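Right, one structure below, let's go through it.
Omission of a single protein chain aside, the complex is shown with its protein chains in their original locations.
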Amino acid sequence: MVAALRSYGLLVALVVMCLVFAALAPGFFTPGNLADMLRDLSNLGILAVGETFVIVGGGIDLSVGSVVVLAGILCDDLIRVLGWSSFLAVPLVLLICTLVGLLNGIIITRFRIPAFIVTLAGLYAIRGVALSLYRHDVTSVAGALIADPWFLVLGQGDLLGIPVSFLIFLVVFAAGVFLLRRTRFGLHVYAVGGNELAPRLSGISVDRVRLLTYTISGFCAGLSGAALASRLQTGAPEAGLGAEFDVIGAVVIGGASLLGGYGSLPGTLIGSAFVIVLAKGQSLIGVPANYQSFARGVVILVAVALDAFQQRRRLRTRVITRSLSLRGAASAELKEAGAP
Amino acid sequence: MSIEAAPDRPRAEPPVAPILEVSGLSKSFPGVQALADISLSLWPGEVHALVGENGAGKSTLIKILAGVYTADAGEVRLGGQTVAIRTVHEAQQLGISVIYQEPALVPALTVAENILLGREPGTGLPGVVDRRRLVAEAQALLDRLGSPLDPLARVRDLGISWQQIVEIAKALALDARVVIMDEPTAALTLQETQHLFQIIRELKAHGRAVLFISHALEEVFEIADRVTVLRDGRLVSTSAVAALDRPTLVRLMIGRAVDESASRARPVSGAEVLRVQGLGREGILDDVSFSLHAGEVLGIAGLVGSGRTELARALFGADPIERGEILLQGTPFRPQSPAHAMAAGLGLVPEDRKREGLVEAFSTSANISLASFAAITRGRIWIDPPRERSLARRLIARLNLQPPIPGWRARELSGGNQQKVVLAKWLARDCRVLLIDEPTRGVDVGAKDEIYRLIDELAASGVAILMISSYLPEILRMSDRILVMREGRVVAEFARAEASEERLMEAATGGST
Partner (left out) sequence: MSRPERPSAGLPAGIPRELAAEQPRTSSAVEAGRLRQQGFSLERLLAQYGIYLALLVLIVIFSVLSPAFLTADNGLSVLRQVSTVGIMAIGEAFVILAGGIDVSVGSIVGLGGMVSALALRDYGIAPGLAALLGLLAGLAVGVFNGLVITKLRVDAFITTLATLSAVRGIVYIVSNQYDVRFPELAPFLFLGRGYLGPIPFPVVLLVVVTAVAWVLETRTTIGRSVHALGGNEAAARLSGIAADRMRVATYAAAGACAGLAGVLITAQVAIAVPYQGNGSELDVIAAVVVGGIALSGGVGSVLLAVIGAVFIGVLANGLALLDVPNIWQMVIKGIAIVLAVGLYNVARSRRA
């Protein structure tokens, strides 16, 4: 009930925010800007889909930003430097990123190391690997930017006026919703995050479910990274910086609880939209880039504080008695009921 | 005394074999024999109550059947076959479903999704859940139970009584042959209890066996066919409920010769130190009033969940107080925090020493001085090791701690010695009011005696002591006066001379006030 209120509240806040920005910044509702925002939303949204799985399952993945960078740099290396076809390169990159997610999951479940440590370490380790693979010195025949037209469709193309990346996001989103709500696996993700005992009693392998969530997160990060690299035409290393905050912020704002077991993809979508509109709107009305980092931090803090507040309201004090509230009448009933 | 009787079966039917047979089950932990040679049979369609005092072994038996513990000896047979129950999942597979006091449900999922968790019906596509069938199957189960619960409701929106129904439906979905319930009515209102009983009758009609632990004896008489009484880990009797009346049941539960020899000669208590009036906290404590005198030991008896621990914590400032007032030696006292209560001269030996009493990573001496920084420091900040050492040695000697080494890690002490360390922590402070919650739980016999002697000494020196205990002989031995609590209220008060185990148990389980 309160969660629904929160989602509606969020939607309302989103709409209000859009209106405010539209009023303050004339360029807000132009097709160019909208397309831009949709592309931003796709990048963040795809990441957020993966992160939602992880967070609902009770974990957290901080390495997604670095995987995005990795994907971008790998695409750059394979397509621009080595001249591979996109149809070979992109699936390979996706596979690698998925395996990275799997590795995260294995270390977390097998060695019982806290998720935030593993993924925090991953954040730096993966970025390190990615940077070491970056060939910014090599300019191929086509120059310093990726030029493969098929690849560029990913991040820059349009289909009937709608950005291709947004369409890809919609597909990923729909697939995610289906997976989370319609399959056994999805239900089990909620179970694992929501109550450790319930899935164990039912014989569900908690480790396997968690492992899969991290794998999904890796895949999504790879996809998002490839799309971003396509859009920027380069595997820019600064690309994924800070992405992990936006993603976690989006998921938490959208109603997920960091303790696990709560959350939804539609909520995440709204949360992502919230983050994107906030960022874009700020740029448009001329808020200096400096303030955006600050604002981002504050927004996440507020969202999480609200979440914590809600969690506390969810806890009930233990009710000991039945007759504390029904005194006189109850004792008479009790006597009747069979107390000799 | 053992009365073995088959449940009442009015219809003429071929004799049915028991669905669950436990024979010779024993389980011991270091220092205590939790279960000794328990034998029990459960018939399909039977509702069987398990009663006994705290510590009688009921939970241990349940946990063995649930797959949490493994028995040391004895055999469990299900449907005639001997089974080994090693994990909770195995227990469930074998058809034993346990419903705990806190439901093991997934809050974000619907009732239907919870009921069929892990067994969701699939469609042709791998992994995809057939929603329609899921809801339909869940609905069918709920219909069988006669419950109006909506399978599409989200569990997090349900109250605890409805969640229990979901758990029962889950048990049915697993085709559980034996449904075990641990104090199912503890958190329910009267109406919800009746609803639950209706469901239990449905389970009966479907041939399931229901085993439930209860402290509410009137419920036993209302819903159960047979009742088993455990005492000190042994089976006292199993009999048809119809063949018993309440006083007999209580006597079976207590059954000890009252230990008169240990009554102490203690000087008459002194001035009133603490007066509590109308203490209340929504849903937890209701209009609690009593007074406590210097040199007196006030025993607080009652069942688990009756509010005793909550009372102690409230007096100590660890939990908030909503209504009522406290007078400490005549002046109003509203404890804001444990530190505040401590400054006023109170001390609390908590119920669970591992979770609340000791820092296990600390040494004995560091634990002892944990509440006495003023005594071991210069200027409240700088620890003076010689003073800390001498404090530790003094108390180690007084309490006869084994081993008497100040640097010994608390984690490696036995239960009895750990309890003594917690006591030492408060003795180091010269409290004028000491609240002790379960002084000898999990403590071996030797340490038990030492602790009793210590409490006697403290009382003799003028300390006012409030002692909560679930062990009736202990209450009777140590107390000058006894209060009995039930459901957050004080329901009886006895002077030592007029108290007996039976009267205490009567009051605690809701007999005549």
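Going by the order they are written in, the chains are A and B; count residues from 1 in each one.
Note that in this section a residue touches a chain if its C-beta (ideal position, glycine included) is under 8 Å from a C-beta of that chain, and two chains touch if they have at least 3 such contacts.
Predicted model only: the values in this text are computed from it and were never measured.
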Of the candidates B:G357, B:P439, B:G488 or B:G510, the residue in contact with the absent chain is B:G357
For the chain left off this view, which of A:V20, A:L120, A:V153 or A:I285 is in contact with it? A:L120
Across the whole complex, list the residues on subunit B that are touched by the chain not included here. 29-30, 59, 63, 67-70, 86-88, 100-105, 107, 155-160, 163, 182, 316, 318, 337-339, 342, 348, 350, 355-362, 366, 370-371, 373, 377, 380-383, 408-409, 411-415, 425
Go through subunit A and note every residue touching the omitted chain. 1, 107, 111-114, 116-118, 120-129, 131-132, 195-197, 200, 242, 245, 248, 252, 258-259, 288-298, 300-301, 304-305, 308-309, 311-316, 318
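Everything below uses one rule, namely that only the chains that are shown with their structure count from here on.
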How many angstrom lie between the CA centroids of subunit A and subunit B, rounded to a whole number? 43
Subunit A residues touching subunit B - in the complex, by the definition given at the top: 1, 56, 182-185, 187-188, 190-191, 194-195, 197-204, 261-263, 314, 317-326, 330, 333-334, 337-340
In the complex with subunit A, residue positions of subunit B that touch it: 88-89, 92-93, 104-109, 113-114, 117-120, 122, 127-129, 131, 156-157, 160, 185-190, 192-193, 217-218, 221-222, 245-247, 282-284, 286, 305-307, 487-489, 510-511
